[in-house]
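Removed: one protein chain of the complex. Kept in place: all other protein chains.
When the chains are written out, they are named A, B and C in that same order, and each has its own residue count from 1.
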Amino acid sequence: MLKVGIVGGTGYTGVELLRLLSTHAEAEVVMITSRAEEGVGVDELFPSLRGAMDLRFSTPDVKSLATCDVVFFATPHNVAMNMVPELLAAGTRIIDLSADFRITDADLWSKWYHEKHVCPDVLATAVYGLPERNLEKIRNAKLIACPGCYPTAVQLGLIPLLEEKLVDPSRLIVSAASGVSGAGRQAKIDNLFTELSESFKAYGVGGHRHLPEIEQELALAAKGPVGLTFTPHLLPQVRGIHATMYAEMLDPAVPLDEVQFLFEKRYADAPFVDVMPLGSTPQTRTVRGSNMCRIALHRPQNRDTIVVLSAIDNLVKGASGQAIQNMNLMFGLPETMGLQGLALMP
Amino acid sequence: MLKVGIVGGTGYTGVELLRLLSTHAEAEVVMITSRAEEGVGVDELFPSLRGAMDLRFSTPDVKSLATCDVVFFATPHNVAMNMVPELLAAGTRIIDLSADFRITDADLWSKWYHEKHVCPDVLATAVYGLPERNLEKIRNAKLIACPGCYPTAVQLGLIPLLEEKLVDPSRLIVSAASGVSGAGRQAKIDNLFTELSESFKAYGVGGHRHLPEIEQELALAAKGPVGLTFTPHLLPQVRGIHATMYAEMLDPAVPLDEVQFLFEKRYADAPFVDVMPLGSTPQTRTVRGSNMCRIALHRPQNRDTIVVLSAIDNLVKGASGQAIQNMNLMFGLPETMGLQGLALMP
Amino acid sequence: MLKVGIVGGTGYTGVELLRLLSTHAEAEVVMITSRAEEGVGVDELFPSLRGAMDLRFSTPDVKSLATCDVVFFATPHNVAMNMVPELLAAGTRIIDLSADFRITDADLWSKWYHEKHVCPDVLATAVYGLPERNLEKIRNAKLIACPGCYPTAVQLGLIPLLEEKLVDPSRLIVSAASGVSGAGRQAKIDNLFTELSESFKAYGVGGHRHLPEIEQELALAAKGPVGLTFTPHLLPQVRGIHATMYAEMLDPAVPLDEVQFLFEKRYADAPFVDVMPLGSTPQTRTVRGSNMCRIALHRPQNRDTIVVLSAIDNLVKGASGQAIQNMNLMFGLPETMGLQGLALMP
Partner (left out) sequence: MLKVGIVGGTGYTGVELLRLLSTHAEAEVVMITSRAEEGVGVDELFPSLRGAMDLRFSTPDVKSLATCDVVFFATPHNVAMNMVPELLAAGTRIIDLSADFRITDADLWSKWYHEKHVCPDVLATAVYGLPERNLEKIRNAKLIACPGCYPTAVQLGLIPLLEEKLVDPSRLIVSAASGVSGAGRQAKIDNLFTELSESFKAYGVGGHRHLPEIEQELALAAKGPVGLTFTPHLLPQVRGIHATMYAEMLDPAVPLDEVQFLFEKRYADAPFVDVMPLGSTPQTRTVRGSNMCRIALHRPQNRDTIVVLSAIDNLVKGASGQAIQNMNLMFGLPETMGLQGLALMP
């Protein structure tokens, strides 16, 4: 039984880790921290846990956390990087759901996150935790940088096209939309029910922090620079990310059937990527609460632009589920353990 | 491994049975019927099942169904009663999620469902499948009438008061509200998103079919006649039932603490009833996707009226989850098997 | 043209006053105050006003406000009572949408609002602004205490029954539900989209501040004490209040038709009360954005309990629309001026 610690358990990725781990056969949460809620039972904050979990928030303390086999950081950025070096030194493995170790260039990180990275040397050892790209590295990793929610949905949709050099990497366009839980559990006017219900808008059009992360990883897949216009939008729903991706075919003579076949082959061994039949349109509700990413391909009017659609649950495959998928791989467990619950539909 | 058949699998209680049974360790769905969708894969109708279930809808046929250990009817009323006698004769056990066997008086049934009951003799053998009232009978039952969604929420909230004769049984008032999934998966104008979103209304005020069912069962708990005014409402949400129940204390000198204690004792062995601390207000989202019923007690202004609040997921504890709870009991399995998933929150 | 000032215009009742007054033929908003947003254009905070309103928030200042013919207070409680005496002295008429002048007993007010009332003498001169009860008093009022949202929906549903002594005033039960905009525009975790969407709960069961207000006014209608159990609930929608009211008939021989007739007669001259045909169930969306209150009567199973349903838009008839209705009456304008827009449906 793996002993699991969670730092920063009062947000939505925290409670989602608790939900998913509550039925995991080989892992047990032994510690969950929150400075603000110290001493409070997790089921007081999240009544959905009543009767299932007998854990209280404690103040984060590296020494105690170091007794865990693995520690998840479900914190805002700038928390993990201050604790990770010491925990690694103690032999604890780390899965960071925040942005601290996602961008390998410390200067680029600083530009987007407006502060200095405190441990660029450790940063260099982090493995980007997208199992569909980095399976073997993850198995051996000490420190996982869990991908962002948008980056997960976008990469799974575009990497087969870029790896196979099927499309122009310099003109990628992604219009993506997220449920509100992506904004976290913060008391802000902008996140009120009354401000978001029955409405839709773009945000971060000029530059969202997930852009450099996506470009970095797509460039690795493309083995060369990529240019991406990325527009996130906010949906009047709690969970779900949907990405609509546009790419121009380099050779318009390649039929869509062939692209479909390449996607199916690419993901044949990926338990959490579902390449749907041609003509499908993935709905976010078909992945709500599940770790699945559903993908569908289109080529409108048989013109030169390929449209890839992908859907994930931002809190599961886009965060806590993917984190557990990484944990399973790191500790030699079956990749799908604890992650086989189906989507809640309707 | 129990062989499970499902009749009428194209509705929401059908897909919910599939979701819950997909991770059940001792039961496997071997057959699911639908005349209209014969030959169609269940995952074509419900893409949430893609990759997890390799089953096709077949035309309902009593001979084939009789090869199952247990058959669930997830049908509108007036289907089960036409097939159940033959299946029972073949030794198959039945869990009927419809209304056909809930009301023990065949004439009363006819009055509310506007047709003759075709097998009143079988009706007399049905066990009302509320485990918190009928645990032992369920263990030995051949035919279970699974309670309606409102009746489940209301009974769990009121039976301790009535069993203990704490309140006036002749003046019960229940104001309850349901998510839209309670109306089923039917193409009706009234159920459109555009007709229900951002709105709330009462319905069936003059007489809802769950009223005689509730009164029948509450009378058994009270060991005497009860009078109930029951007003259902429709919520702009998919899942969840919430009941607000008003009852007048027979002896106002009994303090609320004592009532709370009686509730806690009454449900001490019920794994799916959560009596929350005094002052709580159960939210439907804390049971979304789970088989739990959460209950809280209030006595406003310390006057003579007790207010009981209860919340369930209408598709789980109010239908498919409770059906599986019954199956577990009928076949000697742990009561909670396959039902331990936590609510999806947020 | 009436010169209108608004104190506290950054909340939802503030922007609703602006929306409604923007098309009012005889009133013009000349001043709107907010300490926090001083200098900011109203259309910066509320882009729905872009192109229609050229007003900036200013710091509240009694001298400037006193140049208005009428000042609306769209503030939390405990603001109006500190400014009203001076404004009244200057001859400005006041319509207070907050709770400061609703409860005539200053001690009772203090008990529920946890502070001392600063001007009990002025309190004694306030007129409770429910036009369907106090039409003539409102015409001559200097200071209007605009009713709360729940109190409006409940009183309109119950006063005909109490005025006519048709029901037992000591056993009234009201189960009411409100859209989230009733909680105002405050940055609180509890009001986040992620905390409220797809969920329903009761709140304030032990005692909501609208209870003493409702009991006070119902007692006036009943000409004697009343006893009310009042349970508010929170709906996953922005606008709308729905009240389900239960009352026991004193003389069960009175047929429902007759009660219906009494309601129709009682509200024959009330332009904003719609007594719907027997058997109707008012939906909140049929009054969304409008000043109408729709009411329907039921007598389930022909037993002794009458069920009255009422629906209003909490921000219109429950706040800003009713405030303007009061203004119209105070200044001799047609009661419906500026309030004839129909509900937005769907």
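FYI, a contact is a pair of C-beta atoms (placed from the backbone, for glycine too) under 8 Å apart; a residue touches a chain by one contact, two chains touch by 3 or more.
Everything numeric in this text was worked out from a predicted model, so none of it was measured.
Only one of A:P60, A:G129, A:P160 or A:G240 touches the chain withheld from this view, namely A:G240. Only one of the listed residues, C:V29, C:V167 or C:V238, touches the absent chain: C:V238. Of the listed positions A:E38, A:E86, A:E198 or A:D257, the one in contact with the omitted chain in the full complex is A:E198.
Across A:G129, A:P151, A:G182 or A:P282, the residue that sits in touch with the chain not pictured is A:P282. Residue B:S181 is the one among B:T75, B:T152, B:S181 or B:S310 that touches the chain missing from this view. Along chain B, the points of touch with the absent chain fall at residues 12, 180-181, 183, 185-189, 191-198, 236-238.
Of the residues in chain A, those that touch the hidden partner chain are 171, 173, 175, 177, 179, 194-195, 197-203, 205-207, 211, 227, 229-231, 233, 235-240, 242, 244, 246, 248, 279, 281-285, 288, 298, 300-301, 303, 305, 307, 309, 311, 346. Mapped onto chain C, the footprint of the missing chain covers residues 12, 15, 18-19, 22-23, 46-52, 181, 197-198, 238-239, 271, 274, 276, 280, 282-283, 285-290, 292, 294, 340-346.
Following the convention adopted for this analysis, only the chains that are shown with their structure count from here on.
Interface chain A/chain B: over half of the residue numbers present appear on both copies, so the contact uses mostly the same residues.
Put simply, the chain farthest from chain C by mean CA position is A. For the pair chain A and chain C, the distance between C-alpha centroids works out to 46 Å.
Each chain gets one centre point, the mean of its Cα atoms, and the points for chain A and chain B are 36 Å apart. Of all residues in chain B, those touching 2 or more other chains are 197-198, 238-239, 282-283, 285, 288, 346, listed in ascending order.
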